[in-house]
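So the structure is just underneath, and the comments pick up after that.
Excluded from the complex is one protein chain; the other protein chains are retained at their positions.
To keep things simple, chains are lettered A and B as they appear, and every chain counts its residues starting from 1.
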Amino acid sequence: MFVKNSWYCAGWDYELSQGKEALLTRRIAGEELVLYRKPDGSVVAMEDRCCHRQAPLSLGKKEGDALRCMYHGLKFGPDGKCVEIPGQENIPPQACVRTFPVVEKNNWIWVWMGDPEKADPDLICFSVGPGDRNWNIKTSKVRVNANYRLEIANLMDLSHVTWVHEHTFGGTDAYTYADAKHTLTKRGVNSKFWLRGVPAPVFAQHLFPQGALFDLRFDVEMTIPCNFVLHFQVWTPGSATDDGEPTGQMILDSYASQAITPRDEDSVDYYYAWGSSVATDGPGMSDMLHETITTAFIEDKEMLEAQHQRMKERPNKKMIEIVHDAAPGKLLWVLDKLLKDEASEAAQAPELAAS
Amino acid sequence: MFVKNSWYCAGWDYELSQGKEALLTRRIAGEELVLYRKPDGSVVAMEDRCCHRQAPLSLGKKEGDALRCMYHGLKFGPDGKCVEIPGQENIPPQACVRTFPVVEKNNWIWVWMGDPEKADPDLICFSVGPGDRNWNIKTSKVRVNANYRLEIANLMDLSHVTWVHEHTFGGTDAYTYADAKHTLTKRGVNSKFWLRGVPAPVFAQHLFPQGALFDLRFDVEMTIPCNFVLHFQVWTPGSATDDGEPTGQMILDSYASQAITPRDEDSVDYYYAWGSSVATDGPGMSDMLHETITTAFIEDKEMLEAQHQRMKERPNKKMIEIVHDAAPGKLLWVLDKLLKDEASEAAQAPELAAS
Partner (left out) sequence: MFVKNSWYCAGWDYELSQGKEALLTRRIAGEELVLYRKPDGSVVAMEDRCCHRQAPLSLGKKEGDALRCMYHGLKFGPDGKCVEIPGQENIPPQACVRTFPVVEKNNWIWVWMGDPEKADPDLICFSVGPGDRNWNIKTSKVRVNANYRLEIANLMDLSHVTWVHEHTFGGTDAYTYADAKHTLTKRGVNSKFWLRGVPAPVFAQHLFPQGALFDLRFDVEMTIPCNFVLHFQVWTPGSATDDGEPTGQMILDSYASQAITPRDEDSVDYYYAWGSSVATDGPGMSDMLHETITTAFIEDKEMLEAQHQRMKERPNKKMIEIVHDAAPGKLLWVLDKLLKDEASEAAQAPELAAS
């Protein structure tokens, strides 16, 4: 079950060149897509199946703005309408392929999987990509073979950092006791909290004298389906305040932007970026952050894939709730409400929904 | 869904020696078969499961005309009747394994998967194998993980040559405009057409002066399930006539014989041969033809397997028809009629059908 009226990340902009052969394939929310860049630089996202016999258009060829199926030569304009059927004059009106609204923003390619009329670019979440001159951001991606709801629960509850990431981001159990403020937003949750007087994360402890302590500031914007943007700062100890601005010295100012796109019920494509502000960067810092986040996401991947298998073995097993389920619960509530709203709209206008 | 009362190709005759250990396994139309050659040279096709506990007889041993199961030693004659149960005297009459009529013709082994009473060798399609002294034929085979109906549609509509085979058989879009004459036969379709004044196929263009043109003559006999025999000739330009014999000079006379055997709903075994007549052959010609057809069938394989996946994802998706669907449509009509006839016979005589 996926929210259709939503922007889903289809990858980094640099993954899709203007080259003649450059076709990108993606499975997003159960749909097979092919993406290509037009000569004017804008991106087209099309269903990756010809309207004739479902041959993948991604085995086809770009011709200017258009895409030609290389099975029988049908050619489709960027609006999905067939403009040529070799061997016949008449092109029936139903000879068209579904296209999807696309927006590029902050180096991410976003695709709207629902009703094009409702595709509002203002719904795209804020993020910080490698093209931002104020931040030294490095990017990567990973496939995780787990349902995206498990990713939501993972990202909304940072208490797991202590355990899953004990060799990377961890080094303190303060995450477990963080007094986070979770605020519902229209399509997500905002979480803010400080960890006060804690050691540096394991990956960075070699940079500081033994026993050095810090205040860590977290500001998470999470939007469905599963976009996580973390403004993360390291401050000298005692800097934290509850409401106003911190009082001490900032050591690191960084942005982690992560877009988790459900491919289907059993896998996600995870696009991620992390880096420090130009002002707080130092030699090798961004490389270290990138190396660490990559290692950490493999730690998550191992846990989530194993959990996903266990969930599939016993889908109806009763499970207990703990205090850390509050934030994931909020986000899943937003998600389920949107799913329910769409289901109810579809029931009222079944023809529209099927199109 | 497979037509049972039909001859299916089980491979090339040279794949099955008379060696003591020579057992060939095949999945044909959903049945598991073991084939072996008797000392007299004739071929036996048997269900590849012992009547005792379904152990595969292909793990067994040839003993003269018979096949012994190597789990408990039951021995079966070439008619499938059990002739020995080690440890007991009595052999119950139901101790037998299903056998299938076999005919070898034109170097192909053909197996009849339906009612043995109806197995008429005259229903075996004409073909030209490597044993024919008038033709220099080379052979090969490939597994394609797609439903056999997609193969039918592919082979009956050569307009795909322009697109799928643009780097091998293609080089002209004349296939798209070919004015083929399709004639229904009892269990298939015959198609005849000329391509006039076209360049040599891409794979052979280096053999001729730039701009050289030819008339290409096609005569296709297609029989269900999916046997394709193409008499293909290359003539000097202007040779083509609509009805009578060509008037110019023949440059190449060749036969392509292809037997596509459905293994199950998701895969086929594709046995193919191509070669020129002895009269029109030249040094290296047959090797070049064989190399080219092998490359071309991998092009088809890539397209058909991808299409098969797309079809399985959206089995009920509405698709449009184009002008080139006429010939595949005719052959699928023949196939569906045979399927319907068999289903109706089975409904009238359920016991016979089950046996």
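Here is the rule we go by: contacts are C-beta pairs under 8 Å (C-beta built on N, C-alpha and C of every residue); 3 or more make two chains touch, one makes a residue touch a chain.
Nothing here was measured: the structure is a model prediction, and the numbers come from that model.
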item: Of B:Lys4, B:Arg49 or B:His290, the one touching the omitted chain in the full complex; value: B:Arg49
item: Residue of B:Lys20, B:His72 or B:Lys118 touching the missing chain in the full complex; value: B:His72
item: Touching residues on chain B - with respect to the absent chain; value: 32, 48-49, 51-56, 59, 69-74, 85-88, 92, 94-95
item: Missing-chain contacts mapped onto chain A; value: 153, 157, 159-160, 162-164, 166, 173, 176-177, 302-303, 306-307, 310-311, 313-314, 317-324
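As a convention for this text, only the chains that are shown with their structure count from here on.
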item: Rotation, 0 to 180 degrees and nearest 5, that superposes chain A on copy chain B via CA atoms; value: 120
